[in-house]
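Shown next, in structure tokens, is the structure this report addresses.
With one protein chain held back, the other chains of the complex are shown just where they sit.
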Amino acid sequence: MTQAAQQAAIPDEQAEIDAGAGPDPNYNFAYLDEQTKRMIRRAMLKAVAIPGYQVPFASREMPMPYGWGTGGVQVTASIIGPDDVLKVIDQGADDTTNAVSIRQFFERTTDVETTTRTEDASIIQTRHRIPEKALSEDQILVYQVPIPEPLRFLEPRESETRKMHALGEYGLMHVKLYEDIATHGHIATTYAYPVKVNGHYIMDPSPTPKFDNPKMHRMPALQLFGAGREKRIYAIPPHTAVYSLDFEDHPFDVQQWEQPCEICGATDTFLDEVVTDDRGGRMFVCSDTDHCTRDQEAAE
Amino acid sequence: MIGADAKAAGSDLNGTGAPNAGFDNPVLQSQAMYRKLLGAMAQPGRILSCELSLDVPAPLWPTTAAAALTLLDFDTPLWLNPGAAAAPALGNYLRFHSGCPLVEATGNAAFAIISDPAELPPLDSFAAGTDEYPDRSATLLIQVERLDDSRGVILRGPGIECKQTLQAKGLPQGFWQQVQENHAGFPRGVDMIFCAQNQIAALPRSTQVEV
Partner (left out) sequence: MYVAVKGGEAAINEAHKLLAEERRGDPSVSELSVDQIDEQLSLAVDRVMTEGSLYDRKLAALAIKQARGDLIEAIFLIRAYRTTLPRFGSSSPVDTAAMGIRRRISATFKDIPGGQILGPTFDYTHRLLDFKLAAEGDGGHGNSLDEDAGSIDEKVLLDEAMPRVVDLLKHEGLIEDERPGDDDDDVGDLTREPMSFPVERDIRLQNLARGDEGFLLALGYSTQRGYGRSHPFAGEIRLGEVAVEFTPEDLGFPIEIGELTLTECQMVNQFKGSAEAPPQFTRGYGLSFGHCERKVIAMALVDRALKGRALGETVEGPAQDEEFVMEHSDNIQATGFVEHLKLPHYVDFQSELELVRKMRRKMARADADNANNEIVEAAE
């Protein structure tokens, strides 16, 4: 077996991460062994061929906790090559601690170039946001997914939800959304808002705010979704129709803010609320830090 | 380097001589080839060029061999068309570099290599998965003499902005009708990767075909 020669050395914890010095020799390129990459790569091809369908895969135990991006990390590790430029964001920001930690993991195990500039990245791994800047056909967006099953909170059993997807029985989801309307007068789901992909599968877009849902529709970039703990991979090919579930009398809409970003003045971005004191003081700034600083630079 | 020990251990399989060499750098070359395959599958009908310097046994082409080395291992039962199965060097090459078991029945194959499209079995003879697990379906690597995306059938669907044309030389009579039937069974179905000398293009089950 080709694998037999891949004896992993006991990793040297003291090994310094030296930028530009090549990937950490204690590990295979991008950490995963080749057999695991092949398994994930095959799963991703099926995921792309069946848009929105959750392909089970033998998720590996990664050196970071389940729920902290192990699915996205395995997807990225299976596609990344030395010529890639990687961007990692969490909550839209490049500097959030878990984004930093994942970016360092890939710097160490692949030595690829990293960037915070959205348009310079060939692979963008994200948790909870889609960059504000439109992506291109040359880019791949990798989502970290905690619970891939959009029907899970309506039906906890995998054996049941799998049947529902097989039969296209999505009545339960519509009932849930309609109950919202009956109770609140509108759909009370603000993130992980369910979508229908290419008119077939209902899919969870991961816990991105519904503000980002329209960006998924006919996005030129390939979108890959990895759920490590739940062991599922799914995908949306470029230019694919992604429709946010709604009703004729209650069309889908996105969040809006009454004020622009207080740093860059943008009026078309997702804003984070920053609490400035304990007397109700607060301000609103872009969640996409790259977009915000660059807009600010452009303005100056 | 990966595979180094295995090479030493099994360099003379079945007394037919050492198999042709695989990738020089399996980790990075399979990664590069995978990105082509992923790109092709994500943009059905779009032709991607693959410059490969691989020494491969006939009747395999470098593109087909590279795809096989990238995707196959002992977890992937492989079916070969009779012409390919009759070339012992080819079977040895694939078994040696990937460890994949060869299967007789098309229905048991996770992957199939069809070196001569004239020998392509009916698409519905391959595993199409189930409604609950449509991913448990075959992927076919079909060698074709030439690919052309400036003419041919019209493709629409996920991965295609408006429409895409594709022509593949040497496909059997009634092939495109079978592709239409394959698509009609969505989410069940097989997925195809066409391998020409230096090019690949893919045709997943999600693609609609207008002949």
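Order of writing sets the chain letters: A and B. Residues in each chain are counted from 1.
Heads up, the rule we're going with is that a contact is a pair of C-beta atoms (placed from the backbone, for glycine too) under 8 Å apart; a residue touches a chain by one contact, two chains touch by 3 or more.
Every value quoted in this text rests on a predicted model; they were computed, and no experiment measured them.
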item	value
Neighbouring shown chains of the undisplayed chain, as defined at the top	A
Which of A:F29, A:F57, A:F106 or A:Y201 contacts the chain that the document leaves out	A:F57
Residue of A:P23, A:P51, A:G72 or A:G92 in touch with the missing chain, whole complex considered	A:G92
Selected from A:Y53, A:Y170, A:F211 or A:F225 as touching the chain missing from the view	A:F211
Full-complex contact with the absent chain, from A:Y27, A:Y170, A:Y201 or A:Y234	A:Y27
Absent chain, residues of subunit A that touch it	3-4, 6-8, 11, 27-28, 31, 33, 36, 56-63, 65-68, 70, 90-93, 95-101, 104, 127-129, 146, 156-159, 184-185, 188, 190-192, 207-211, 229, 231, 255, 262-263, 270-274, 276, 283, 285, 287, 289, 292-293
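Note that in this section only the chains that are shown with their structure count from here on.
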item	value
Subunit A and subunit B: spacing of chain centres that average the CA atoms, whole Å	29
In the complex, subunit B residues that touch subunit A	1-6, 26-28, 30-32, 34-35, 37-39, 41-43, 70-76, 97-99, 110, 130-135, 137, 139, 157-161, 186-187, 191, 204-206
Subunit A to subunit B touching residues, read off their complex	1-6, 28-29, 34-35, 37-39, 41-51, 53, 55-56, 78-82, 137, 162-163, 165-167, 198, 200-201, 218, 220, 222, 235-241
